[in-house]
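A protein chain is absent from this complex, but the other protein chains hold their places.
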Amino acid sequence: MEIVKSSSAGTLDSCDIQIRIESNEIGSNEIYLKSVVEKQFGNQIKALINDVLDKHNLKSVTVNAVDRGALDCTIRARVESAVMRAIGRESLEDWSVIHHDK
Amino acid sequence: METQSNNGTNRIHGKTIKPYHGPFDGSGKVTNSLMEAILKANLKDGMTISFHHHFREGDYVINTVMNQIAAMGIKDLIIIPSSLGKVHEPLIGHIESGVIREIHTSGLRGKLAEFVSDGKLGTPLIIRSHGGRARAIEAGEVKIDIAFLAAPRSDKMGNASGNGAYTQCGSLGYAIVDAKYADTVILITDDLCEYPNMKPSITQDLVDAVVVLDAIGDPNGIASGATRFTKNPKELKIAEYAANTIISLPLYKSGFSFQTGSGGSSLAVTRYLKEHMKLHDIKASFALGGITQPMVELLEEGLVGCLYDVQSFDLTSTASIAKNANHLEISASQYANPSSKGCMASMLDFVILSALEIDTDFNVNVMTGSDGVIMGASGGHCDTAASAKVTIVVAPLYRGRLATVVEKVTSIITPGDTVDIFVTERGIAVNPRRKDLLEILETTNLPLVTMDELLEKVDRLVGKPVSIEFEDRIVAKIEYRDGSIIDTIRQRKTV
Partner (left out) sequence: MLYVPGSNPGMIADSMIYGADSIMFDLEDSISLKEKDTARHLVYEALKYLDFGNVELVCRVNGLDTPYGERDIEAMVAAGIHVIRLPKTETVQDVKAVEILIEQYENKYGLETGSVKMMAAVESALGIMNAHEIAHASNRLVGIAIGAEDYVTNLKTTRSASGIELIYARSQLLNAARSAGIAALDTVFSDVEDTANFENEVRLIKQLGFDGKSVINPRQIPIVHEIFTPTDEEITHAEAVIEAIKEAEEKGLGVISLRGKMIDKPIVDRAIRIIELTKASR
């Protein structure tokens, strides 16, 4: 997948994470993370961001993330949004299905 | 009882006996400068000096006094303030230059706390609860050579009180112990009033010198204008559960007594209780501890018999202690000293306390963040938990991404066997030791859960953090209220 423009998603509010994505020249992904829970969750957050990048087959992007204590689902949503914006799409074409018991 | 102390002076009840020098004419207590007072008090290297923390983040006095002492070249001091705040960051410089060797305190915050967490204070910090500090001083475990006590108002003889022209802090409860037991007491004020200053918190028979400074504190940092009722729905939900828990228990009836902390949820508990008390004509006998606006409202509406105030948190309570006859000042010893002949805390029915972390054994940490860095205060937490008939801890299940419920707390301030009920927004856990409470609460529609269930819930939400690594070096010892060491804090590992 190719990045068509730099993008960002998310806010600096508490419980949120701001993700900025831009393409780089080095041929691999790099992630810079600032987090209020860096010591406890830094590696997990980076792994999660990488996971989303891999899913979209991004291979040469730089991610700047500023985390204010976001939960995993928020991090995933913000990275997905930033990726979609960066590759110039509005939304996923295929969502995976979730089942809830009523 | 007379004992010979190691420096050869005669001491009685922990105080140095001064030989009779003839009748005291009352002149000369007011010194021209802080330096003069320190010189007169004969401060020497290695001595122990104390302060109080009634000025909280608005305090100028600790920094001013330490700067003066440093300028005089005195070193190697032990300082035992009743607590320290972010405002005391300049103490770092005095530690580095050797003016301060050792610190005993209830709380430590900000850069100074990080500095200590990094092992940069030579001797381990001693953390004491408010009751534990009073006990240690009265028992002579710590001997205060000179107490530097800020007072919003004083007369020339040292009759000092908590409401002055420029600053107001209400109760001087923590300072009273120091005034009684320090060898030398230096009062520091910015409002020297005509003699006599009526209704003093600290009386002239205890005071050696009075120093007048231009300013002793920032009123905005000392007491907030009005305690704002939290609008945070999560805090309110927790408060509602906590209030309903209290209301469900048989101890809640006319004549009951309680104490709440000053956090958002704790304060809101008082508001919820108030509604119920009004509706069902239930009146409390007394409320204790740090006093805030919601408690003053109870008093003024006749819903509580009296307030026992060791620390006044806002301008409503500082004003109330001056005008309301049933709003009474108590010392830290009267409040929570476990070795006294009966502290007020021991008469508590309910206490509502907060927590940074609580583990599945109900042990509570209010001292260190989950990154292992010191950031809080012991306060009266373990004192009141041990004393009250029902101890309720309130906290959200997690904050940001940090779990409050953990397998093992980073450091223990209050042991789990003194904690009865833990209330979160996602359920109420009763300590299995309190089958009596559990049986009663099971008949209500309150959402009861176990600690293990809460732990599982929060793990699913925030995930498992990597465990924090520490160096071997001990940077702080946590004293339980009886003087035993209940836990230690180790130096944080820096990457």
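For clarity, chains are labelled A and B in written order, and residue numbers in each chain start from 1.
We adopt the following convention: a contact is a pair of C-beta atoms (placed from the backbone, for glycine too) under 8 Å apart; a residue touches a chain by one contact, two chains touch by 3 or more.
The shown structure was predicted, so the numbers you read here are calculated from the model rather than taken from an experiment.
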Options B:K40, B:K237 or B:R433, residue touching the unrepresented chain: B:K237
Absent chain, residues of chain B that touch it: 231, 233-234, 236-237, 240, 425-426, 445, 457, 460-461
Residues of chain A (touch criterion as defined above) contacting the omitted chain: 9-10, 13-16, 70-74, 76-78, 80-81, 84-85, 90-92, 95-102
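What we mean here is this: only the chains that are shown with their structure count from here on.
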Rounded Å distance, chain A centre to chain B centre (Cα mean): 44
Interface residues, chain A side, partner chain B - complex: 14-15, 36-37, 39-41, 43-44, 68-72
Sites on chain B touched by chain A in the complex: 370-371, 399-402, 461-463, 465-466, 468
